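Heads up, this is only part of the complex; the chains shown haven't been moved.
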Amino acid sequence: MTLNVYLSGEIHTDWREQIIEGARDLDIRFSAPVTDHDASDDCGVAILGAEPDKFWHDNKGARLNAIRTRTGIEQADVVVVRFDEKYKQWNAAFDAGYAAALGKALVVLHGPEHQHALKEVDAAALAVAQHPAQVVAILRYVLTGALPA
Amino acid sequence: MTLNVYLSGEIHTDWREQIIEGARDLDIRFSAPVTDHDASDDCGVAILGAEPDKFWHDNKGARLNAIRTRTGIEQADVVVVRFDEKYKQWNAAFDAGYAAALGKALVVLHGPEHQHALKEVDAAALAVAQHPAQVVAILRYVLTGALPA
Amino acid sequence: MTLNVYLSGEIHTDWREQIIEGARDLDIRFSAPVTDHDASDDCGVAILGAEPDKFWHDNKGARLNAIRTRTGIEQADVVVVRFDEKYKQWNAAFDAGYAAALGKALVVLHGPEHQHALKEVDAAALAVAQHPAQVVAILRYVLTGALPA
């Protein structure tokens, strides 16, 4: 079994790199959104022309980013969604709902501070983890049956 | 044409009542989550037994609430998702993504303060409104072709 | 058998009225886009606020109109798409493709002047008619088995 795994969520920390590194020996194809924050925000206007109205500036970029996100989620077997402490992250919760509706296996990654606010998202997940290392352990177990020592 | 409309989002204000009242002459079947906050939080343990661990207390309730939410979204032609200024509302963003993946017509309702944080959710919407009265106008236009004076 | 029939296409002539009138004794629920041309063009800005850029003015309205169009097509058993001599009507061809992909029974209505340009759209149709009266005859035959005298 090969796994396609999409890593959705905040693009401010290196949580993806931790997972990809920890899983480097596993038969997994990882995908993720563009993680360069400025590129992600401005891609629409950078390619298709400036928009004086911030709403349309953001809309242009968000729809362009959706090409990558939707493809990533649709190709995925497993979708991991990370929520950190600070940001609104409504796009992450949106991705989680999108993945759940498509029947993808959802893994949610967040600290205890958001337990109550994320109860609905967690309820849709097949696993709720607190640390990237646990996500690696999940992927390793799913592919090989091996558990952490 | 009859419309089935699901009203997702915060359950702390009367925004749903405003829409339902304004649309009372239209051929619409409205549905929504349970809006009694305590009932919504405690329904799982109230019916199926107490859980000492808050995570499972919340999980039990969230999965029970999902029976109503998923049915409402799946039966809907239009899903309206409201974000107000205060709350985390990840369940609302989750519902928006769920609805988008199922190809439902998504209408998002929020004030200008969240414009940037909601750019991805807005980008998936067929309409972005600021006030319940605009949602009523949208539903009236969709059903009758009439626009506000 | 009841039929849900969506009437897509140009909103400049009374072709829909001719069909609905001719089929008034049949068990059919007709739906159609908003046929008031100015309302259709301006609905987005009329409800959700002006847009100085024509592109966004039109985009706002088109996405709002899509709520009605997609619902109509998705609920339909039969989608009739009319092309007249003059207009570009790319939205009509778009609706035809949308309906075809969803496996709807497609009926196309146009005069001989566009036969070659509409060959791909016609090829996807289960019937190609030239006059509204033929569409009525088709619907009557499908529902009752009766043919024109």
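For clarity, chains are labelled A, B and C in written order, and residue numbers in each chain start from 1.
Methods note: contacts are C-beta pairs under 8 Å (C-beta built on N, C-alpha and C of every residue); 3 or more make two chains touch, one makes a residue touch a chain.
Everything numeric here is computed off the predicted structure, so don't read it as measured data.
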Whole-complex copies, counting every chain including the 3 in place = 8
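One rule holds in what follows: only the chains that are shown with their structure count from here on.
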Ask   = Do chain A and chain B face each other with the same patch, meaning over half of the contact numbers show up on both, or with different patches?
value = same
Ask   = For the two copies chain B and chain C, what is the rotation angle that overlays their Cα atoms, in steps of 5 degrees?
value = 90
Key: For chain A paired with chain C, centre-to-centre distance based on mean C-alpha positions, whole Å   = 40
Ask   = If you average the CA atoms of chain B and of chain C, how many Å lie between those two points?
value = 31
Remark   = Whole-angstrom distance, CA centroid of chain A to CA centroid of chain B, is 23
Request  = Mark out which residues of chain C touch at least two other chains, giving numbers and ranges.
outcome  = none
List of chain A residues in touch with chain B within their complex = 54-55, 58-59, 61-63, 65-66, 69, 83, 87-102, 114-124
Query = Any idea which chain B residues touch chain C in the complex?
reply = 1, 3, 77-78, 103, 105, 107, 125-129, 134, 137-138, 141-143, 145-148
Key: Complex contact set, residues of chain C against chain B   = 31, 34-36, 39, 42-44, 46-48, 60, 63-64, 66-68, 70-72, 74-75
